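Apart from one protein chain that is not included, each protein chain of the complex appears where it belongs.
Coming up: chain A.
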Amino acid sequence: MKRTSKLFAIAVTLFVAAAFTLSANGQGDGETIKIGVAGPHSGDLASYGIPTVKAAELVAEKVNAAGGIDGRMIELVIEDDVCKPEVAANTAAKLVGDGVVAVIGHICSGATKSAMGTYLDSELLAISPSATNPPLTQSGDYPNFFRTIAPDDAQAAVEVAFAYKMGYKKIAVLHDKGDYGKGFAEFCKAILEADGKAEVVLYEGITPGAVDYTAVINKIASSGAEAVIFGGYHPEASKLITQMKKKDMDIAFLSDDGVKDDTFIKVAGEYAEGVYATGPIDTSSNPMAIEAVKAHQDKYGEDPGAFFINAYAAMLALVNAIDVADSTEYADLTNALRSNYVDTPLGSISFDEKGDAIGVGFAVYQVQNGQYVELK
């Protein structure tokens, strides 16, 4: 009996609180524009979430200093989701309750997926700087989802197109059995098989940490592959390439952004020479990117962390959409995001029907003289 009354009291409180926030939301000029920022701000993945908070803060400060959006100031509502799907649902409910007009985030694909349903019910949009899981946009389940990073399958498409360009007809596709590596390899395989321009002569997962890979390498050699596409991270890639080169195998090695990392070159040494890897297009020479990084250094005294530039672009796109649409209504905002280009540190971007950023993508790099060089 006692418990039910307690629950009832909580329910009433929540209901009243919700009613108040809803009424507050309806008010017009003079009020601040609340923008939610969600991601892991504590725990082991905090290093992926905090740069986004800083990016949002920097953009908000800049906009507010210039008089806000049509006179209305931006107020950030920052919520931690620890990258956990079960926490993210609560985070989302909290942000909805706080009356935000849109959300920058979430960071991890799993957490994003769990939050998007809540936002959709409340007609809120979210722009993620980092959730690369393809179904988030392609399934069509979340018309309110946008992202300023290219999805995993876009990288596979770039990789395969490059393999065609180099004229490889027989390709061995390997992966490390992990979510990321296997996902990438599966996309590559699917694209290769659908196009029929090259043959997948071998498709296998290797065991990370195995004592040696000679058996797999023998298999690659006997499959007659002209190129290897590897999905995974640099430790396995450097082991594979080292052992392949030691066997004098002259087979091209193509990989993903898990390998486009300087540690790969450091570990594989001379054997890394000539390896191809796809990675996000290098925008570090973009004037806006330089400016954003400098603003970060000035304010926080250090270089920005992961996805900072993507988050900065997401925040700029959102601010621009509010400005152009002259509204904070869901339909107006999504419409504005889809129909306008905005200058960001990632270049001039807009969003397609599904929510993926147009103008953001991957490039192919090659190790030349001990460093990755973008191939034009």
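Everything below uses one rule, namely that a residue touches a chain if its C-beta (ideal position, glycine included) is under 8 Å from a C-beta of that chain, and two chains touch if they have at least 3 such contacts; residues count from 1.
To be clear about the criterion, contacts and distances are computed from a predicted model.
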Chain not present in the shown complex, as UniProt names it (candidates "NfeD family protein", "Lactate utilization protein B", "RNA polymerase sigma factor" or "Branched-chain amino acid transport system permease protein"): "Branched-chain amino acid transport system permease protein"
Residue among A:48, A:271, A:312 or A:351 touching the omitted chain: A:271
Absent-chain contact - pick from A:239, A:296 or A:354: A:239
Missing-chain contacts mapped onto chain A: 177, 204-207, 209-216, 218-219, 221-222, 234-235, 238-239, 242-243, 246-248, 263, 266-269, 271
